[in-house]
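Below are the structure tokens for one structure; questions will follow.
Removed: one protein chain of the complex. Kept in place: all other protein chains.
For reference, chains read A, B, C and D in written order, and residue numbers begin at 1 within each chain.
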Amino acid sequence: MNVQDRRRLLGPSNAKPIVFSAATDIQSSEPKKDESSSFILNSGLIENCNGSSLVEIRDPKVTQHQTSLITSVYGPRATKGSFTSQASLSIQLKNGSSEKYNTTELKEVSSFLVNVFNSVINLSRYPKSGIDIFIYILYDKVLSEESKKSNNISAILPYCISAITLALINAGIEVDDIATAGYYKGDVISFIKNGEEVIGYWKDEGNCESFDVALEHCKTEAQKFKNLITTHILEE
Amino acid sequence: MSDVISVIKRQSGLKYASIDNDEMENFSSDEDVPMVDIDGKSNGGKRNEAAAGEIVTPGELITEDPIWMRGHGTYFLENSTYSSAAGTISRVNRLLSVIPLKGRYTPETGDHIVGRITDVGNKRWKVDIGGKQHAVLMLGSVNLPGGILRRKSESDELQMRTFLKEGDVLNAEVQSLFQDGSASLHTRSLKYGKLRDGLLIQVPSSLVVRSKNHTHNLPGNVTVLLGVNGFIWLRKTSKMDVARETPSAGPASDISEGPTGAKSLNPTNSVSITRLEEESSWKIYSDKNDPSITPSIRQNISRYANVIKALAFCEIGLTHERIVIGYEASIAYSNIGELIEREVMESIGDDVINIEKMRGNGATE
Amino acid sequence: MTLSIAEKSYLYDSLTASPSIRPDGRKPHQFRPIEVSTDFLPSSNGSSRIISGDGSECIVSVKAKVIDHTLSDEELIQVDLDIAGERTDSPQVETLMSLLNKVLKSGPGFEHSRLQLTERYSFKIFIDILVISSNCNPASLISFAMFSALNTTTLPKLISSFDDLKVEELPMFDDYDLVNLKLKSPLVFLLAIVGNNLIVDPDANESEVCDNAIIVTWLDGKIRSPIRTLTLNNSYSKGFDPTLLQKGLKLIEENAAAVLTALESS
Amino acid sequence: MNSIENSVIDVKPLVFPKDVLARISPDLILQRYLSLNLRPSIRSFDEFRDISVSNIDDIENEFADNVLGTNILKCGKTIIITTITASIIKEENQDETFERYYEDISGVERRRNKVSEYGSVYPVVEIERGRGNAPPSDEEMNIGQKLHDNILHSGLISKKSLKVDYGVRITDLETNKSKIIYPEEDEINDVPILQLNHYQKNLKYVLHAKITVFSRTGPLFDLCWNSLTYALQNTKLPKAFIDEKAVSLKTIIRSRGKTTELRENFNIICDTNTRVPLQLNKENIAYASNYGIVDLDYDLIDTEYEEKNNDNDKKTVLLADINTESEEEYINSSISIITNKYGNLKNIIVLGGTSKISMEILKKSISLSKIRAHDLESKA
Partner (left out) sequence: MSINFKFPESVIPGQLLCPAFDIKEENDKSIVYEYIAGPGTRLQKHNLNGTVVNIINSTLVGTVKIEEDFKMDSSNLDELNETAEDEKNHSNNGTREIKKIKVSVVHKRNNTSSEVDNELTNNLPKEGDIVLAKVTRITLQNVSLEILAVENSPVPIDSGVGSNGHGVVAAGAGSGSASYSVSQTSSDFGDPFRGTLRSQDVRATERDSVKIIECFKPGDIVRAQILSLGDGVNYYLTTAKDDLGVVFAKSGNGAGNQMYALDWETMVVPSTGATEKRKCAKPF
């Protein structure tokens, strides 16, 4: 990129980003390796959007992830351009504190999520308007040693889906069902209608031999998320 | 070859390395030719004036006579008129123009076209007809539900989208042309309007010949609407389609029965049509397809679509007869999917030409 | 592309019929015919141009450069995608780019040993993809073109010694002799789900009405990752029966080999 | 609330819900609240919103490597997340003789040039409002520039504290174990670091801040400032070193295909394990607050009010910590102050709008700022 951003204060252009040495002695002091998974769900924390959610996950068992996602839903709001008989959906993922994922990959995930939610949101209720969803990855940390090397985004997809679902419900946007997803060894499958319908399938690693097993695992995990969301909604 | 995919290797390719030399030679000889040409043309300038119907290429000198008015497809340079398109020369009085062989559809008044709505605007729809500009369909140029005699009211302006919306396909007639060559359409006849019960295919507009009738009922309960703009609509033959063809039988029986019979026959005919009109006027803007389109009709529609594409691939002009011959020839292939293979398309094209030659009526028509 | 409601329902009803009736009469597992010309760019190490029956067209060029792999750990393959009429940062291009990068790393990964020249130097392969026109998702077409291009890519033959860690010398190549770089690039298939039917290689009209679609990567007789669902339109997309996923993967598994043979023989 | 609707009914039969009225006529709703000695947010005139401060490290103590400092500031519904990262730059001709020269010149000159002794932060402010990747808004750019300038001029960060005192990593060829030697330990160890003299460049850390704001409900500068200040206070800079092998590394660079040149590469690596807190000039830590000044407009509140209370003196009030749409929309006289609890004023901006800002108001705002700074400091 030769174009310099003159609008933001990005500092001197000849400054070099700092490079860290590879952690020579692995710092596995294991500070807080509590085996209990914890899921914190919260919604409506952001004021200037129609719906929002905070999903915080400490998941040492399945994916060994610690993730915190802030999701905000804007719209349905006016669009520019020609008439559309239904709402158009856009989803954007943003790196939060650390620039962990590259933008191309985030865009691909975004468009996957758009595909998933196109089949969930009742878009035809909102003519000539747009619904914009933003996910801010506040932090995302892999705990397990073996998966630390691969910078794989697949594992946080189910959290993203839950976070968006929660934010959409908070925004009062019509959705056909509570969409959730499960993760199992590289497979992410998203379900609605109690696992009877698949709305998304994402696989970035491994071969496709144990598909049935993955399907079942994902289904149970998706159901788990669904129950969590349901209880959260009912508690409100 | 498997039935999964056919991959054709293009041998000719664009192998610059091998043809470089040839091209260079060609090029240099080309450079000589114009010199000779110019000489030749300046010698026999009059020859060009008689060249109506002759095929010219861009940059070719048409005439040096300045009395000609320069129309489309020509340009003027140093007292000479050159062609700016590949096509045939046409002369109308003093107007000299080149009609391009291929290219976008140019609408003419009276053309029966098929188009797609792209925009709903202020008292008008924009229609994509495959031309250089979108055509315009004014709210006043359509039949509104509730009878032909109904006047348009203000509420109609606000609910235009309930009649025709973005994406809708319709057939219409070019009512007039604007200054810039774009078309104004009308659908003020029951043979025009929103299209249902089928699908649209597109062919180069040059392959559709302007004729008296562009709607044909085909064997297999399929009706084709050959839009002059190259948009072709294939649909299940409806009651209306059948009714439309009956009057053509009517006059024949009239003659046999004599003039008195004609008078008694015609009113009944027209009554039945007007009733059809009234019945349908409420539904002319419906988006619902006929629920009774059987799988075999759907297959026939797919088959016709492939036949038409095959004819277009072989650059054969589309007429009612040729489509029927092509359809009959295609019956040899039980799997409709085979018709998209190149060899099959070519063989159907050959068949159509041969059969037409054999019947011998292709030339006379 | 916008279709009218009547067209959509006609297409949807035809495609959901059993057996499905596709608008061009194809069988569910039948691809549209393609035309391939390879090795047509004289300044590239390998190239291919694919034209599909509906006028979609894609050009792939493969170029190589010698790099010192001890100095940098950069990727030995770089893909660049350009879709005519799309901005390079448009979501469609970026999504496809990310997908193609993952496709190339799929399965056992790119055999880097094939690109290694000497102890010190490697070839770095640049794959430039240009989609000239496409009426529907071009992922499949691109992968076919990439396959044909890599399949016919030739690189100069090394004449200097392989072991050059101790001796400081640049690799030397034969002036005329070329070696065929037989890199097998994975194939990508697009599978549309309509009702309870599955169809491969959906065309523009079919894409408009399908409920959902799956992108499947295939290499060496096996289905590989990445696999993902995508919707080809946003008006008709909806969920589908999980068993269709299995059926779809099987459908690809059965027919992919035929595509491979057809591509290889061309 | 009830009285508001009633008074609307006096003039019009149309009753608007409070939030609708706030949207269509913000001045009306603000004046009605003020007449009740309240503000739309039910705060009293000189009441600030409470601030809660945490950093991401509280949530997860082992944090991403390239993040050096963090802060999460919550104020009402507004959430501000600040992360500090750094890069390294080679300073040109900034040797000590130059600095000594400054000590000799007169006091005024010195003060003028003092700025060059301080460093700053390059902040990128992003206010989440659902607008995607569009270019930054004026507000984002203004806040970013103001933060940068004020940090620089407040003298919070001295250039010395940003200097990179790098060590050398030495690998023992036999044991294949490497260790890093830092300058401080130079005397103890006999490995001569001076050997690397030719490489000894003025390397300096450049601090970058990424400030993301969620739930904007009012002006943001002071919240961003406070968040950045908190984040800087817990920023830890890594120790850096160079590998002995890389010391003499020079890379050939070919630019534009023709010219070749030699470029020195400073392959400096940061130590993942050791970090040193960033040295701030404690006396210069200051906190920001803002005030709005507004006239009570009896015309808008009630037409009858005027008759009862006929002194033509317009009453002017000072509102601390502007928030909510009606306040922000309607108030156009404002004061912004950056100070610490002792009144070490770093910055004061007074914007005079339609309301007159008297000396008293200014004094009051400064004293409020000191109290606020005291309060905020206790949270650091």
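The rule is short, and it goes like this: a contact is a pair of C-beta atoms (placed from the backbone, for glycine too) under 8 Å apart; a residue touches a chain by one contact, two chains touch by 3 or more.
Because the structure is a prediction, the values reported are computed rather than measured.
K.L.:
Specify the residue from the set D:G69, D:G130, D:G167 or D:G292 that touches the hidden chain.
P.N.:
Answer from the full complex: D:G130 touches the omitted chain.
K.L.:
Which residue among A:I169, A:V188 or A:A222 touches the omitted chain?
P.N.:
Within the whole complex, the residue contacting the unshown chain is A:I169.
K.L.:
Among B:V56, B:V120 or B:V174, which residue is in touch with the absent chain?
P.N.:
B:V120
K.L.:
In the complete assembly, which of B:H72, B:R91 or B:R161 touches the absent chain?
P.N.:
Selected residue, touching the omitted chain: B:R161.
K.L.:
Which parts of subunit A are in contact with the chain that was left out?
P.N.:
Its contact residues with the unshown chain are 7, 47-50, 74-84, 88, 90, 92, 122, 125-132, 169, 172-178, 192-193, 196, 230, 233-234.
K.L.:
To test your reading of the contact rule: which positions on subunit B touch the chain that is missing from view?
P.N.:
Those residues of subunit B that touch the unshown chain are 120-122, 154, 158-159, 161-162, 282.
K.L.:
Across the whole complex, list the residues on subunit D that are touched by the chain not included here.
P.N.:
Per the touch rule, subunit D residues meeting the hidden chain are 11-14, 16-17, 19-20, 22-26, 28, 127, 129-139, 141-142, 216-220, 299-300, 303, 324-325, 328-329.
FYI, only the chains that are shown with their structure count from here on.
K.L.:
Which whole number of Å gives the spacing of the CA centres of subunit A and subunit D?
P.N.:
That gives a centre separation of 29 Å.
K.L.:
Averaged over CA atoms, how far is the centre of subunit B from the centre of subunit D? Could you give it in whole Å?
P.N.:
Between these chains, centre-to-centre, one finds 67 Å.
K.L.:
Would you give the residues of subunit A that are in contact with at least 2 other chains, written as numbers and ranges?
P.N.:
Residues: none.
K.L.:
Two or more other chains in contact with one residue: find those residues in subunit D.
P.N.:
Residues of subunit D touching two or more partner chains: there are none.
K.L.:
Okay, what are all the chain pairs that touch?
P.N.:
A-B, A-C, A-D, B-C
K.L.:
Residue numbers of subunit C touching subunit B in their complex, please.
P.N.:
Listed in rising order, the residues are 2-7, 9-11, 13-14, 17, 21-27, 29-40, 42, 49, 53, 205, 255, 258-259, 261-263, 265-266.
K.L.:
Under the touch definition given earlier, write down the residues of subunit B that touch subunit A in their complex.
P.N.:
Contacts found on subunit B: 119-120, 161, 165-166.
K.L.:
Please output the residues of subunit A touching subunit D within their complex, sorted ascending.
P.N.:
7-12, 14-25, 27, 31-32, 45-49, 56, 66, 68, 70, 72, 74-75, 90, 92, 96-100, 132, 134, 136, 138-139, 141
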